[in-house]
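In this view, the complex is presented without one of its protein chains, the others remaining in place.
After this line comes subunit A, so read on.
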Amino acid sequence: MSISTETAALVKLSAAEQAAKVKAGEVTSRELVEAHLQVIESAEPSIKAFLKVSGDVALEQADAFDAKSAEDKAKLPELAGVPIAIKDMIVTKGIETTAASKILEGWVPPYDATVIEKLKAAGMPILGKTNLDEFAQGSSTEHSAYQTTHNPWDTERVPGGSGGGSASAVAAFEAPLALGTDTGGSIRQPGSLTGTVGVKPTYGGVSRFGAIAMASSLDQIGPVSRTVLDSALLQEVIGGHDERDSTSIPEGPRPMVAAAREGLKRDLKGLKVGLVKELDGEGFQPGVEARFNEAVAKLKEMGAEVTEVSCPHFPYALGAYYIIMPSEVSSNLARYDGMRYGLRVMPPDGVPQTAANMMAYTREAGFGDEVKRRIILGTYALSAGYYDAWYGSAQKVRTLIINDFKAAFEKVDVLVSPTSPSTAFKFGEKMDDPLAMYMNDIATIPANLAGVPAMSIPAGLSDDGLPVGFQLIAPQQRDEVMYKPAAALEAALEEDWGGPIWTSLKTPWLGE
């Protein structure tokens, strides 16, 4: 299908701009959904961001919104009528949800996640479910049991992970917004590699009810978008207390939209910014360093005071993460036992046909390599005799990292670093080396361990022409603090570039 110039122009608008057009009566929600479904049809052969496109559901939701009275529409959030894509780690009633695993193939959830209920109530149609590393375990989306998602900036390269589908869909204009989940960087690192904005809210700021559990003390749902303001708008829609999630913060969402709009004035006088000494230097590509340093200079130009701060225990974060995360994975994924839902594989002839053997054969057939690796590692870390040495030590490191953040936030308002040490890498490059793959998340993991909010925004293109991400980290339950400088930096950088980063992106699937 060829994409008209009008459709291409429409899908390139930010979500806030699309919402304004809906509000002004210049476009209907149905027209927005139809435009994005056209782009999905045209882009998917080369991008493969979606595991499932729910076009009929989206059109039905759009029609229901369009049929509302002006009075009822006025009561809805600003993003009302704008469609969204959902990482297939979040359950959607009536729409197949697999976590990109064979063990959940064909599973149609009988309930909605809290965030999905909120999107439906906000009049935001659901375009479909996006690809990920199986059970959100990976940093390239290559661990999906179904397909490999391509980076729109170079389709020979990975989009990052685990939320590579959501990031690619938004970068390729298949959706103006998406939801992701971030356990060690799964929203921010794909954001970095695809030139999009990705936010991990404060732990407990967005309900995890209906987010398929990976590592419960680290998991957090958050927004994926092309602008900082769009993420702020979306985080205010999905955030807030939920009695079905016992880790949900009682207070409502922070004033993030106001902070993002304030940032657009590009005045950062009085803001103290800390460069994290341990999240820079060795192992970071020169092109990543260069764009990062230029962005820091921009913050200074806008009046921010920049100092270096040290977080001495961050070098231990990766080790602590790779103990705590697999331990929680091994426990959470015990539920896939072939009994109540999902795959069931009976043992072969000659093996007793017991429940225990059925579980072992089901899990052998249903889980991929990376998931098995983490379950085995986690089972070990939690086993008698090793619990104190590993799991106990990792939880202590977690305390030390929280203390590092507390000390840093006594000196500065917001911390910054490159999001990912490298730009997008080629398919297969790190698949045979788990440790090299794990290093992708070196700068994103500390925020998960400490529960603090963090986001990635585009910092420009490296020498290889690929996007670089800039990470901002704020204190717990102060998510708005990072939105202001993020929006200011975005505006300043875009002025230099002569437009958003995607004006450099070639989009043949839009007929250009």
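The working rule: contacts are C-beta pairs under 8 Å (C-beta built on N, C-alpha and C of every residue); 3 or more make two chains touch, one makes a residue touch a chain; residues count from 1.
Going forward, contacts and distances are computed from a predicted model.
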UniProt lists the protein of the undisplayed chain, choosing from "Aspartyl/glutamyl-tRNA(Asn/Gln) amidotransferase subunit C", "ATPase", "2Fe-2S iron-sulfur cluster-binding protein" or "Molybdopterin-dependent oxidoreductase", as "Aspartyl/glutamyl-tRNA(Asn/Gln) amidotransferase subunit C"
Touch with the missing chain holds, among A:48, A:87, A:226 or A:363, for A:363
The one of A:9, A:121 or A:346 in touch with the missing chain is A:346
Contacting the left-out chain: of A:322, A:409, A:470 or A:483, that is A:322
Contact residues on subunit A toward the hidden chain run 107-111, 202-204, 217, 243, 246-247, 249-250, 313, 316, 318-320, 322-323, 330, 334, 337-344, 346-347, 352-361, 363-364, 367, 369, 372-373, 375-377, 379-380, 383, 386, 389-390, 392-400, 402, 434-435, 449-452, 476-477
